[in-house]
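Attaching a single structure in structure tokens format; questions to follow.
Missing here is one protein chain; the remaining ones are kept as they sit in the complex.
Here is chain A:
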Amino acid sequence: MPGRIAVSEGAAAVWQTATLTEIRRETPRATTFRLAVPEWAGHLPGQHLMLRLTAEDGYAAQRHYSIASAPDDSGHIELTLDHVPDGEVSTWFHTVARPGDTVEVRGPVSGFFAWPGDRPALLLGAGSGVVPLMSMVRHHRARGLTVPLRLLVSARSPQELIYAAELGAETTPVFTRSAPRGVPVGRMAAAHVAPLLTEPPEGGWEAYVCGSNAFAEHASRLLVAAGQPVDRIRIERFG
């Protein structure tokens, strides 16, 4: 399996108060939440954090969320949450949260899925699985990196494609339920992956796969079938 990327580990142990500063609707189901985290230790694109909400009686719910924003020194980070029906934490964010509210975060945690911007990156995501990949795309742009980067992203429809307006030439969207005129409908297939692997960049791709377990299994098998070495595939499963 791929080697590790060293990240600061001390930061993961401490809960910090984060203040919601901005809420941006992305799609009918997904919303971006901007948080001020003054003591944020920094992160690498692809990392996630742990988030905690606490009720009056002390009951607390904790969930993992990938960081959507690129590393910067603004003292803010962004998360993008899907609204999971009946979901305890995501429903609070989508129906109660407003600027000024505070939550607690801990992290970043785990450096395994991180991409420091060093190697060519082939990114495959579905649904909210695009979130950590977008942090990589944003980092690539913000730093003006020239290392090759490609994003294949699967969404049900153009309306449900998160960050649609921000995606550029590096991105190939795949639509599974409905697509614009002239664009085929169907799930990610060998035909999407094979061309990128027949002519890999020098040094080969570091592949990052993120989404539901079903998508992760499917996409990682496509990569292996197309010749991507298994030890250069990193997978983040949202459950």
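Keep this in mind: a contact is a pair of C-beta atoms (placed from the backbone, for glycine too) under 8 Å apart; a residue touches a chain by one contact, two chains touch by 3 or more; residues count from 1.
Operating definition for what follows: contacts and distances are computed from a predicted model.
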{"item": "Name under which UniProt lists the unshown chain, selected from \"Sulfite oxidase-like oxidoreductase\", \"3-hydroxyacyl-ACP dehydratase\", \"Putative cobalt transporter CbtA\" or \"CRISPR-associated exonuclease Cas4\"", "value": "\"Sulfite oxidase-like oxidoreductase\""}
{"item": "Per the touch definition above, residue among A:F113, A:F175 or A:W205 touching the missing chain", "value": "A:F113"}
{"item": "Per the touch definition above, residue among A:S74, A:Q159 or A:N213 touching the missing chain", "value": "A:N213"}
{"item": "Touch list for chain A against the chain that is not drawn", "value": "1, 4, 7, 9-10, 12-15, 17, 53-64, 88, 92, 96, 101-104, 106, 109-113, 213, 216-217, 220-221, 223-224, 230-231, 233-237, 239"}
